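So the structure is just underneath, and the comments pick up after that.
One protein chain is absent from this view; the other protein chains keep their places.
Entry: chain A
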Amino acid sequence: MQASPEKLLWMYETMVEIRNYEETMANVYLEGKLPPQIQKGLAFDIGSGPVPGEMHLAAGQEPVAVGVCAHLKKEDTVVGTHRPHHFAIAKGVPLDKMTAEMFGKVTGLGKGKGGHMHLFDPEHKFSCSGIIGASLPPACGAGLAAKKMGEDWVAVAFFGEGAANQGSFHESLNLAALWRLPVIFVCEDNNWAISVPKSNATSIEWVADRASAYGIPGIKVANNDALEVYEAVAPAIERARLGEGPSLIEVKTDRYLGHFQGDPEVYRPKDEVSNLRKNDPIPKLAALLKSRGLMTDAEEGVIVARAKERVAGAFAFARQSAYPAAQDALNDVFA
């Protein structure tokens, strides 16, 4: 399936926005966490600053999010992972509310009760989880609901290659295949389950090969490339919309940053990231757009500026928003 010029431009702009979002967050996250303000002996204080807690950023993994979400409509469901920002942005989750949630503000998606790993946007049908492998079962549920309602909506479960060794992966693939649910299982293989490389954790090279065990298509995307993802995913989306059942897709992608911000990455070869960055998918797509005459240098500048402005606006909104009243901690246990 050929991507239309509009889709290509949308993927490009969304990737730029995601990258800028993650880089901005990487800096903001460090505010208030580093010496010398904190106690002696600490290198880093995770519970300080405007954005406390763990922070998992997805710089480098943009092609997975945009290549898949470019096929989706608002009624389609996306369930993301503990590293969820790129998926949320690509699914259309409002940047202001998402950022405010990470700042723990009352204007956040969950009024400050979820934080960065627990972003819930029922309107745009996005959710995620801090638990590895937990995205697959609820995506089956969204797929089942679409099927029962007689809609052609699909559900996407994103998960990492580490999650493919969880029981939930196998249970969900079997269930979705058995019930022919409109689910697209997308394995985001960045080769690292925190510090453990895939070769030390997974018995086969391609998780996608496991699709054959459930009688469903297994699709392999060897390069961290938005257009390649877009084209590879197309038949899986179509199959799901036609009611023919799920597919498993695996994308080899690259994690430019640590597992979480502050990760010393002692496990990673020193030159790995600089080598990965040589294949940065964003300039690659820009070059393609220009070679096809779809974007001029001037237009590129406008797109980049526009994306950065949205990100800056979201961070400003989050900073300016109020914290919830402490007593609000007692509300919302039940709907």
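In the analysis below, a residue touches a chain if its C-beta (ideal position, glycine included) is under 8 Å from a C-beta of that chain, and two chains touch if they have at least 3 such contacts; residues count from 1.
The working rule: contacts and distances are computed from a predicted model.
Colleague: Which choice in "Transketolase", "Iron-sulfur cluster-binding protein", "ABC transporter permease" or "nitrogenase" gives the name that UniProt lists for the one chain left out?
Modeller: "Transketolase"
Colleague: Per the definition of touch given earlier, which of A:Gly32, A:Pro94 or A:Pro137 contacts the omitted chain?
Modeller: A:Pro137
Colleague: Using the definition of touch stated at the top, determine which of A:Gly49, A:Gly67, A:Gly112 or A:Gly245 touches the missing chain.
Modeller: With A:Gly49, A:Gly67, A:Gly112 or A:Gly245 as choices, the missing chain is touched by A:Gly112.
Colleague: Identify the residue among A:Ala90, A:Ala155, A:Val233 or A:Leu257 that touches the chain left out of the display.
Modeller: Counting the whole complex, the residue in contact with the absent chain is A:Ala155.
Colleague: Which residue numbers on chain A touch the omitted chain?
Modeller: These residues of chain A touch the chain that is not shown: 77, 79, 108-115, 118, 120, 122, 125, 127, 129, 131, 134, 136-146, 148-149, 155, 167-168, 171-172, 174-175, 178, 331-335.
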